[in-house]
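Take this structure, written in structure tokens, and hold onto it; I'll ask about it next.
One protein chain omitted, others in place.
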Amino acid sequence: MDCTIVLEGGRNPSVREFRHLAPGDLVACGRKENGEDGIFVHTGGFRFPSRSMEKFAFRGRLTRETSFSIDYDELHGLLQFERESGFILWVLGPALVFDRDSRESFVKLIDRGYVHGLHAGNALAVHDIEAALFGTALGQEIYSKKSTHLGHYHHLDAINRINAIGSIREAVEQGHVADGIMRAVISRSIPYVLAGSIRDDGPLPDVVRDACRAQDEMRALARKATTVVALATQPHAIATGNLLPSYRVTTAGVRPAYFYNVDMSEFVAAKLADRGSLTARSILTNVQDFVVTVERGLREACP
Amino acid sequence: MDCTIVLEGGRNPSVREFRHLAPGDLVACGRKENGEDGIFVHTGGFRFPSRSMEKFAFRGRLTRETSFSIDYDELHGLLQFERESGFILWVLGPALVFDRDSRESFVKLIDRGYVHGLHAGNALAVHDIEAALFGTALGQEIYSKKSTHLGHYHHLDAINRINAIGSIREAVEQGHVADGIMRAVISRSIPYVLAGSIRDDGPLPDVVRDACRAQDEMRALARKATTVVALATQPHAIATGNLLPSYRVTTAGVRPAYFYNVDMSEFVAAKLADRGSLTARSILTNVQDFVVTVERGLREACP
Amino acid sequence: MDCTIVLEGGRNPSVREFRHLAPGDLVACGRKENGEDGIFVHTGGFRFPSRSMEKFAFRGRLTRETSFSIDYDELHGLLQFERESGFILWVLGPALVFDRDSRESFVKLIDRGYVHGLHAGNALAVHDIEAALFGTALGQEIYSKKSTHLGHYHHLDAINRINAIGSIREAVEQGHVADGIMRAVISRSIPYVLAGSIRDDGPLPDVVRDACRAQDEMRALARKATTVVALATQPHAIATGNLLPSYRVTTAGVRPAYFYNVDMSEFVAAKLADRGSLTARSILTNVQDFVVTVERGLREACP
Partner (left out) sequence: MDCTIVLEGGRNPSVREFRHLAPGDLVACGRKENGEDGIFVHTGGFRFPSRSMEKFAFRGRLTRETSFSIDYDELHGLLQFERESGFILWVLGPALVFDRDSRESFVKLIDRGYVHGLHAGNALAVHDIEAALFGTALGQEIYSKKSTHLGHYHHLDAINRINAIGSIREAVEQGHVADGIMRAVISRSIPYVLAGSIRDDGPLPDVVRDACRAQDEMRALARKATTVVALATQPHAIATGNLLPSYRVTTAGVRPAYFYNVDMSEFVAAKLADRGSLTARSILTNVQDFVVTVERGLREACP
């Protein structure tokens, strides 16, 4: 999305962002959709569930009242397939590690092979490490919800600890981080990008502070992805949606790249579509429940 | 809440709404909280989790980012206790029956003894019966999400069917309703109130159309309740909150009455508190996931 | 909506709800949309703004980020036209009277002829009268936001005061209610329906407690309406949407009946459409600002 088609070496069409164009590049320039100009917009390549064709029907919108049972079932099947044959990229907001059960369930997903790449921000890593060091997120215990004494220093202490060591990877490898998502992805050599933001405390030394460089690193993972699942993070979900091709060419042929977005708000689901991620499927729920339910469902389906 | 204390027979203080007062009733009238006027407002009878006492702490508000693992665990323990020793009243919005898995999970909760009373409206019953007759809710299949041909007549057909038979109870007893929540509560003689509303189609013959009479019937159940769980229904949750005493006197002594409210929106959680249901605990998530998760948790804890 | 077509006196087709059918009525029964069965579903009678026909476009959804300037301008023109030549029905949630400026602005709209009918519930009337008597809504001053001493009795005092007098109308006519919306509509003989609900305190004697009778009274107003504006009230907006024909036959011909819904939430806007009010236009904002802005705009346009 938001890219141009460049003829590389006179014969190989490839997709590139504007800022990676150089003078002399051969750019396809058609501005019609029907191909008479050089570009044909092909939207019917994959069959997706479509709307009713009757003039009148209830419940045509996606809301919290939409039935999501089938989405869980399809996702279970998809993730089992992708575990062996695809590349599952997760895009995580920090809320996931604010809760004990969802943090632990996601670690199980990593351990059982359902996570091949990770996009997140500074906060996800900081509070995951805070939970490992102190049992809290922003000073609140992630199970009992108690505010601990001077807990509002914990995330700063976590950042300082990692800074003193040098990086999350070294902290994990030296055994300072006993559990959690960052430990699991690093232990299993799963690639991740922590993209910087102006809200960041610290940030951690592993965070990519430059937005364009972060996009480049995120694109490298997005290009491999066959399924993306974004959890409770509007900016990272939109960013990844921007970087994600709608299809992948595999040895078995052309297949769709799936994009699931999980959020509490109809607004965020609509915003993703309004920004052009038209084939994204949204599940409207709390990501805490989503992760616990998906992990349990996969475990039952495939013990 | 919103009631007066009346001295019955000269000695027995009881709580009554205004519209049930009669001339000559002895009403306690104090307008101070400290008792010097006759009424002492006692708020410390039960210990509930309290906020941090430090001047500065993060995450003091209840939002979708609050950790809810402990709430599920506590609720599992509570519901197991109440199944034997209490009275569990559920307050249901129609969204629960828009989805196959949550509808089936709730039926399992009924079958396993976790439902002792039910507050709902016309829509819950209509779409539960529509699902039993046609597999749809408002014309959309509750699993595949497909809009069925002329499905927008289904809820009307369901209403007509029940009207022709005479009542939901008769329809269930004659075997016309093969599955679902209404069938389960009727089969197990669980008391329920379907309160009417101006949005109702039909309504079903079992619906109490008069708001005050509906309140009276709801109060009869609310007075028995030791735990209330309200799912995705702002009006019924507020109404039940208004009718619910904050404590119950049992043979074992005085105990709190618990009130859980499950909804997607911080606004609804705040509204309940803003209307005076101060001890309500809110869990912010999609009720589809909530019911599936609670049913599974109870089954694992107590097979 | 949700009605049948009955041939009255053998020649006059009219629209009636199920519960108003009698044995022997001639009901049109076609179940196809194309007319071969007796009913032709005609949806193109009025031109409404339509979506882009290109395969790809941003911002196709209605959200808080949709531009609403044109809606205000069109609404200003429409309300000026309808003031003379139509029937403007307002559907009000209680939030409107929780704030001084929006309450006063709505009174100005009444005084200047922009209100021909009113649908609301007990709470709108109770808190409007509470504001007249005590300057508060649910005990909080409607300008300073201060909680007044024992203010949580105010709405009950207001209800009791009206009950003692007999009705809102008598209280207004006897001069007990010095300002506000109820006083303005009663003084100007504007018809209103206060529909009861299970959440009601009291309720006020003017409230129609029976849901079906309330629907009948609301329908009588809805049938006259040429424009409906619903403010911050999901249940009343859906109920009125159910009762509202999509067109009106006037001496000048057939014209659309307009339905505007103002709410803060994408979910509520989608829900209205999901329940079949397909031509409703939603404006997503706080009704406090909406009413103040519309009143000011009309005053500037037409001093």
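To keep things simple, chains are lettered A, B and C as they appear, and every chain counts its residues starting from 1.
Heads up, the rule we're going with is that a contact is a pair of C-beta atoms (placed from the backbone, for glycine too) under 8 Å apart; a residue touches a chain by one contact, two chains touch by 3 or more.
On a predicted model such as this, the values are computed, not experimentally measured, just so you know.
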>> Touch as defined at the start, partner being the missing chain; which of C:Thr4, C:Gln80, C:Asn163 or C:Thr293 qualifies?
In response: C:Thr293
> Taking the entire complex into account, which one of A:Asp25, A:Asp210 or A:Glu300 touches the absent chain?
Replying inline: A:Asp210
>> Out of B:Pro13, B:Gly38 or B:Gly60, which residue would touch the omitted chain in the full complex?
In response: B:Gly60
> Among C:Leu138, C:Leu243 or C:Ala257, which residue is in touch with the absent chain?
Replying inline: C:Leu138
>> Take the complete complex as the reference. Which residues in chain C touch the chain that isn't displayed?
In response: 49, 51-52, 54, 56-60, 64-70, 72, 95, 98-102, 137-140, 142-147, 149-152, 232, 264, 284-286, 288-290, 292-293, 296
> So which bits of chain B touch the chain we can't see?
Replying inline: 33, 41, 43, 54-56, 58-65, 265-267, 270-271, 273-276, 278
> Tell me, which residues in chain A touch the chain that this view leaves out?
Replying inline: 2, 18-19, 31, 138, 150, 152-153, 156, 159-160, 163, 195-203, 207, 209-215, 218, 235-236, 238-239, 242, 264-265, 267, 274-276
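What we mean here is this: only the chains that are shown with their structure count from here on.
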>> Same residues or different residues where chain A meets chain C? The copies count as same if more than half of the interface numbers are shared.
In response: same
> Distance from the CA centroid of chain A to that of chain B, rounded to the nearest Å?
Replying inline: 36
> What is the distance in Å between the mean C-alpha positions of chain B and chain C?
Replying inline: 28
> How many angstrom between the C-alpha centroids of chain C and chain A?
Replying inline: 42
> chain A: which residues touch two or more other chains?
Replying inline: 54, 56, 58-60, 64-65
